[in-house]
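Written out below as structure tokens is the structure these notes cover.
What you see is the complex with one protein chain gone and the rest in place.
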Amino acid sequence: MKNKMFDRRGFLKGAGVLGAGLAFPGLALSQGAKIKVGLMLPYTGTYAALGVAIENGFRMALAESGGRLGGREVEFYKVDDESEPAKATDNVNRLVTRDKVDVVVGTVHSGVAAGMIRVTKESGTLHIIPNAGVGAATGPLCAPNIVRTSFSNWQSGYAMGAVLAQRKSIRNVVTLTWRYAAGEEFVKGFKDGYAKGGGAVAKELWLPFPNVEFQALLTEIASVRPDAVYSFFAGGGAAKFLRDYAQAGLKDKIPLVGPGFLTDGVLDAAGDAAQGIETCLHYADSLNTKRDNDFRAAYAKAYKMPPDVYAVQGYDSGLLLAAALKSAGGRIEDRKAVVAAMEKVTVDSPRGKWHLSKAHNPVQDIYLRRVSGKENKYVGVAVKGLDDDPASIAACKMS
Amino acid sequence: MDLHTFLIQLLNGVQYGLLLFLVASGLTLVFGIMGIINVAHGSFYMIGAYLAWSLTARLGSFWIAVPAAIVVAAAVGVLLEWLVIRRLYDRDHLYQVLLTYGLILVFEEMRSLLWGDDVRGVPVPASLGSSIPLTETLSYPVYRLFISGVCLAVALLIVWVIQKTRLGMIIRAGSVDRQMVQALGIDVHALYRVVFAAGITLAAFAGMVSAPVSAIAPGMGNPVLIVCFVIIVIGGMGSVKGAMLASLLIGLVDTFGKVVHVEIGGLHVLPELSSMTVYLLMAVVLLWRPEGIFGRRA
Partner (left out) sequence: MSRSAVALVACIVALALVPLFAEKFYVQFFAKIIIMAILAMSLDLLLGYAGLVSFGHAAFYGAAGYALALATPQFQAASFWTSLPLAVAASALLALAIGFFVVRTRGIYFIMVTLAFAQMLFFLFYDTKIAGGNDGIYIDARPVADIAGWRPFSLDDYRHVYWLALAFLAAVYVLLRTVLRSPFGRAIAGIRVNEQRMISLGYATFRYKLACFVLSGAIAGIAGYLAAVQFGVVNPETLGWHLSAAVMMMVILGGMGTLLGPVLGAAAWMLLELGLQGLPDAGGVNLGKHWQLFMGLFIVVATLVLPHGIVGLARSLRRPAERSLDKLGTNDGLGTNDG
């Protein structure tokens, strides 16, 4: 095995030096050199499990192409962003300016990602966003080198709004979430989708991020008595909210809905409090397609735990990068070619097939799921082939 | 807001205020009696919560975990006082603030090393797991009522110890004239050790008892600490009475600030600026009585 790798590397080096040395003297040295991948993810704090899942998925995708991208070996640089927007520019600068990575993969928190894209937009570094749904990344701040493999916050909110709009019994809704970019975008998406059915949101309740003192607001919900509550929380906050909602006796009286993040990865902690809650997301448990089943089995074997949407997004990031680099002959330095290749790829993802929109956001099916036992069970397709918020699409001007 | 909702929000506010009192009382006692300002006080709230989580997992029962955690917290307090705090007695407040700030960092990282960085939860003990229906939609968790009861009991205990016991008499004397107490043959250093350990144990106990209804997460002590400062400034440093009044006031202002709608000249002031309400309250009190409501005139 070792001999083979040595030979392959030697062959590549020789061919590279010969070929590239004729045309591009500068590239001769980098061909065969390792591809530097910078992972900027939350490894601590409320989103720590998500960061780990994304990295796991990404590495799994890489393992499927022999641990290489476009034939070249990969070197990882990791930064813990702690989900702190304040440190975002500092952290990403470390990867881009000091470590000079070829591609940045990150992050989870929308506020942190907003800081990252400003730096990568300026530096032109290839940037794959494996989760953060902040609209600006594929909206007013879009750039050719910035690509997202997850979702936009608006998409998920819109889908849920569209679902509720079709139910005649739901006539007034209250929204409740953290007051920060992601929370606001989910609510906007929900309102856009819900408005299609002629409904309107009765009240919008907000909580400062990452506050989890819900008592006062739960009391408020009880006094307003809406037909449904649309809520977004994630991680530890979501688990607590689900428990508090149940303890306040609201669970069986006022249906709770939200984006998938409300119930993804928290079912262990929330237990009974989460049963029956409906959510919308671009992934679900028990999709029962061959692609997904194979993925889930392989992931569980490698990491001793079932995958979640974050793992899938990390995996898809790896798939996309690998496919694009394969097309571009491993030349990650040729960013234009790599991006052009990404735009043409249809990713065969465990979630289903998807491709990048013009603004570099996934165009994908959004599913309706319901919590049953320890799973977010697939119920049906909420919206098929959903693109992004029309306002975002219009605002994206890629030069 | 109808009467029912108002009363329930009142209950919410009082419950929150009582919990704040439990934490703030320790801080004000330590300052009032020892003259030490300990900004790491909030870290003990966090330590208490994590201890509750870790010991409940290990020992299997919340009711066994809490007394065990109290013992651990008190031991940590004694150790800390002996190692570090007693060197601060004759130092400037500036150095006390800085040194204890350093302790915050140390505790936060040790927490990370010992118990990791994930968000944890402690299940509400089964015996108190039900909810009392208050209206047709809203129920109130019994455990929250339990927390309020415990906080009140501890408050009464503190008052009783300070007013009616010999220890309390020594403490009161020591806070007024340390040298005289020493001259009378009482070991002031041992006294301070006890007071400090008690102070931080109160904060840890608050963390433990509220663990089942809070998100046990990194940095959970920081917001609590800042609010405690405001409580002590409003109530008067060293005054337990002041801490109780201020805590209840802040609990109510904070709770109602989140749900009432106030517009001033077209600008949405509440609930948008609900986080600022406690600081505005503090500013008002400062203008009226710079030393706090029950504070001693400097």
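Labels A and B are assigned to the chains in the order they are written; within every chain, residues are numbered from 1.
In the analysis below, a contact is a pair of C-beta atoms (placed from the backbone, for glycine too) under 8 Å apart; a residue touches a chain by one contact, two chains touch by 3 or more.
Keep in mind that this is a model prediction, so the values were computed, not measured.
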Which listed residue, B:I8, B:L22, B:I104 or B:C151, touches the chain dropped from view? B:I104
Have a look at A:S110, A:T177 or A:T279 and name the one touching the chain we're not showing. A:S110
Which residue from B:M1, B:L152, B:I226 or B:L252 sits in contact with the chain not drawn here? B:I226
Out of A:V74, A:A143 or A:A181, point to the residue that touches the absent chain in the complete complex. A:A181
Missing-chain contacts mapped onto chain B: 31, 37, 84, 87, 92-95, 97-99, 101-110, 112-113, 226, 229-230, 232-233, 237, 272-276, 279-280, 282-283, 286-287, 290-292, 298
Mind listing the chain A residues that contact the chain we can't see here? 43-44, 80, 84-90, 93-94, 97-98, 110-111, 114-115, 118, 179-181, 208-209
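Operating definition for what follows: only the chains that are shown with their structure count from here on.
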The answer for chain B against chain A in the complex is residues 1-2, 4-5, 8-9, 12, 15-16, 112, 117-121, 124, 131, 133, 135-141, 144, 213-215, 217-218, 255-256, 258-259, 271, 274-275
Hey, which residues of chain A end up touching chain B in the complex? 43-46, 48-49, 206-208, 212-213, 215-220, 222-223, 225, 235-237, 239-240, 243-244, 247-250, 253-254, 269
